[in-house]
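Notes follow once the structure below has been shown.
In this view, the complex is presented without one of its protein chains, the others remaining in place.
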Amino acid sequence: MEALQQKARTLLQSGAVKVVIGYTAGSDAERARALFVRNGEQTQQLIWDDRCRQNLAAYLIKPEVRALGKPALVARTATLRTLLQYAVENQLADEAVLALAVADGQVVELPNFAAIEEYLAKQPRGLTPEQQQELAKMEALPLEERWAFWSAELQRCVKCYACRAACPLCYCDRCIVEVNQPQWIPVASDPLGNLEWNVVRAMHLAGRCVDCGSCADACPEKIRLDLLNRVAAQEVLTHFGAEPGYSTRKDYALAAYKPDDKEEFIR
Amino acid sequence: MTTVATPGVSGGRNLYVPYRMRIAKVTDEAPGVRTFRLEFIDEEEGRRFSFKAGQFGEYSVYGEGESTFCIASSPTRKGYIECTFRQAGRVTSALADRDEGDIIGFRGPYGNTFPIEQWEGQKLLFIAGGIALPPMRCVIWNCLDLRDKYGDVTIIYGARTVADLVYKHELAEWGTRSDVKLFTTVDPGGQTPEWKGRVGFVPTILEQVAPAAKDTIAIVCGPPIMIKLTMPVLAKLGFTPEQIYTTLENRMKCGVGKCGRCNVGKVYVCKDGPVFTLAQLNQLPPEY
Amino acid sequence: MAEFEPKVIAFVCNWCTYAGADLTGTSRIKYAPNVRMVRLPCTGRIDFMLLLQAFGHGADGVIVSGCHPGDCHYTAGNFHARRRWMVFRRLLDFMGVDLRRVIFSWVSAAEGAKWAELVNTVVADVRKLGPYEAFPKRLAGQLKTVEVA
Partner (left out) sequence: MSETRILQKASLDGLFAKLTAAGRRIVAPVRQSATALEQCHAERVEFEEVTTAQKIAADYIQTIRPPKGALFPRYEQMLRFKIGGKEVQAEEIKPEAKPTVLFGLHPCDAASFATLKAVFTWDSGDAYFEPKLAHTTVIGLSCTKGDAYCFCTSVGGGPGDTRGSDILLTPLDATKYLAEILTDKGKAVVALAPELFTPANGQAAPALAKIAPRFAADKLSAKLPALFPKGEIWLEQSLRCIGCGACAYVCPTCSCFDIQDERQRYSGVRLRCWDSCGFGLFTLHASGHNPRPKQSERWRQRVMHKFSYQPERLGVLGCVGCGRCSRSCPTDMNLAQHVQSLAEMPA
């Protein structure tokens, strides 16, 4: 924590960055919130611990934050993957952001995409055993029970679009739910609209999602949206060998193909 | 600014249920711009219906939604209302697909009105740009139908190109009337070889025409940029903010002060507007 | 009560399956009349949203069919589509959507007989499954009272 505060102070004093986007203590002991540090004094409020879950890369696409000038971004693994995915999708120029990874009390400066790639190459990949068990548990349920579970979950969706707003990769100027000629997805949070919205969200992120979990964290109803993204990501990894956010190679799995992609369901 | 009570809710009528209107006449005004003449299918509803210049309504295509426009015809012309719209979104595109004889919905009238009774004895200066002539057409005809109550009537109307001028037949009529001074203009580059009117932006033409401010009411409707540049010219000509009227056109859903999106500060455009004097606008936060 | 007649919507590509279905007709092969065809340029254009829309509008089963791999009129539309279907199916299955009602196939312009057989099989299978009542429908009605608060 001190190392992070010190680093932020140095960066701001030297003028290397104009703002350090990090975390500070939130409303209660379990919460952290984003902090936009622009002077040395504010650096003392920076924290780094398990509460720091929000994917701060989402702020890089907010005009008001962009207007602050070059940022340093306190980043966890998923945040770094977001930056590389932004690179793949031409949303971020190289060296436009200084990423700060914190590990073992040390702050690692990652000034460009190459450095992030190199850093991520050394990080553990894939799902945790708990995450794997969650998916397995769901997939082991009978079809009717899976349907009953998700119907009940999605019934609670109020279409506040917090999942979309929290997701750094949901940056379309005009989202599919706002396209109304024709109206693809009902505006109201009725059962069909909720189902369609949540399927379309997961599909539009398939092959792009970096598994930061911000969608599920953001959901006021605590719907496990991350599971939908994760199962799609598993399919992409298993069958297409793609894991987004680990390189700047433009290889979006759903905009590519192999003539011998293997499936067993097409008649 | 006086808030007016919403008619049409008494007698147990659900205000969200539109009147059924038949499109009696379709007029193509300009590229993408059409005028509908609407007649009440229920004649009793039509007889009970009344409105004043400046008011608006919610027009609906059943199954596509509602859209907000002013009533573009004059209250002095009984038996129908007219609306003029530009095809832009889902509802206006669906409206543009309707033909004569089709049924659409209308609910209203909503909002406040131009205080034309207060203006009696004054000279009137109408300044409009582009698709903003419709709200003004209502009040222009209203005053022309009561012509002897007002002094000189001057109309300055501009559009980007000659094709974009709306109400071409009426412009021709106003142009030939001896009791109306009409100046039409198009933006530089928008003229055709046959164009007989002026060329230049509305504020420039206003400066050239230079109407006297004394005993004159100015009514200004147009895109934000035109309004912004016209106001200083009017001030230079000696118009006070109390002499200048305009309308705000915020996005609305309900039209009756509930849905929460048309407010400018504490003012609901749907209830306290759409007609404001410049003096009133100057009191509002610049969120329109 | 009349026997349940399944409604099956088929989204097919213009160049192979639609032509194949044409051949079925000109060959005078009879097949179940329960299928309504929607012709699109290419399976690559068949957005997964269309499938959900079909169910939302009351379909009991959906067929998506196009050119065999390698035969796409636009070179690779069907290869792209295949990848999307794989992810889409996995996601739907995870959420408990009945995949026996979502059938994908390759039917070429020469396979009139295959088309008839496919439709007959799918219609028979969906007939056994019954109407897809679990899937939410468009304009379905008001919130139930327990959801109101």
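By letter and in written order, the chains are A, B and C; residue numbering begins at 1 in each of them.
By our rule, contacts are C-beta pairs under 8 Å (C-beta built on N, C-alpha and C of every residue); 3 or more make two chains touch, one makes a residue touch a chain.
It should be emphasised that the depicted structure is a prediction, and the values quoted were computed from it without experimental measurement.
S.K.: Going by the stated contact criterion, tell me the shown chains that border the hidden chain.
M.R.: Looking at the complete complex, the unshown chain comes into contact with A, B, C.
S.K.: Among B:65, B:109, B:158 or B:274, which residue is in contact with the omitted chain in the full complex?
M.R.: The single option touching the absent chain is B:65.
S.K.: Touching the hidden chain in the complete assembly: which of B:31, B:89, B:188 or B:238 does that?
M.R.: B:89
S.K.: For the full complex, which residue in A:3, A:65, A:108 or A:176 touches the chain that was left out?
M.R.: Considering all chains, including the one not shown, the answer is A:65.
S.K.: Of the residues in chain B, which ones touch the absent chain?
M.R.: On the side of chain B, residues 3, 5-6, 9, 14-18, 20, 60-66, 86, 88-89, 92, 101-103, 105, 223-224, 249-251, 253-254, 256-261, 263-266, 268, 271, 285, 287-288 touch the unshown chain.
S.K.: For chain A, which residues reach the chain that was dropped from this view?
M.R.: These residues touch the chain not displayed: 26-28, 31-36, 54, 58-59, 62-65, 134, 137-138, 141, 145, 149, 152-153, 156, 158-162, 164-166, 178, 183, 186-190, 214, 217-218, 220-224, 227.
S.K.: Hey, which chain C residues sit against the chain that's not shown?
M.R.: 57, 138-139, 141-143, 145-149
As a working rule, only the chains that are shown with their structure count from here on.
S.K.: Using the definition of touching given at the top, classify the network of chains in this structure as line, ring, star, complete or other.
M.R.: line
S.K.: Determine which two chains are connected by the greatest number of contacting C-beta pairs.
M.R.: Among the chain pairs, A-C has the highest number of C-beta contacts.
S.K.: Quick one: report the Å distance separating chain A from chain B, using the average Cα coordinate of each chain.
M.R.: Each chain's C-alpha centroid was found; their separation is 48 Å.
S.K.: Please work out the Cα centroid separation of chain B and chain C, and write it as a whole number of Å.
M.R.: Centre-to-centre distance between chain B and chain C: 50 Å.
S.K.: What whole-Å value do you get for the distance between chain A and chain C if each is reduced to the mean of its CA atoms?
M.R.: Each chain's C-alpha centroid was found; their separation is 33 Å.
S.K.: Which residues does chain C have that touch at least 2 chains other than itself?
M.R.: Within chain C, no residue touches at least two other chains.
S.K.: Which residue numbers or ranges of chain B touch two or more of the other chains?
M.R.: Residues of chain B touching two or more partner chains: there are none.
S.K.: If you look only at chain B, which of its residues touch chain A in the complex?
M.R.: Touching chain A: residues 89-90, 93 of chain B.
S.K.: Inside the complex, what are the residues of chain A that reach chain C?
M.R.: Its residues touching chain C are 138-139, 143-151, 155, 176, 184-186, 190-192, 195-196, 199-200, 202-203, 206-207, 227-228, 231-232, 234-236, 239-240, 253-259, 261, 263, 265-267.
S.K.: Under the stated contact criterion, what part of chain C meets chain A in this complex?
M.R.: For chain C paired with chain A, touching residues are 48-49, 52-53, 56, 69-70, 76, 79-80, 82-99, 103-106, 118, 134, 136-138, 140, 143, 147.
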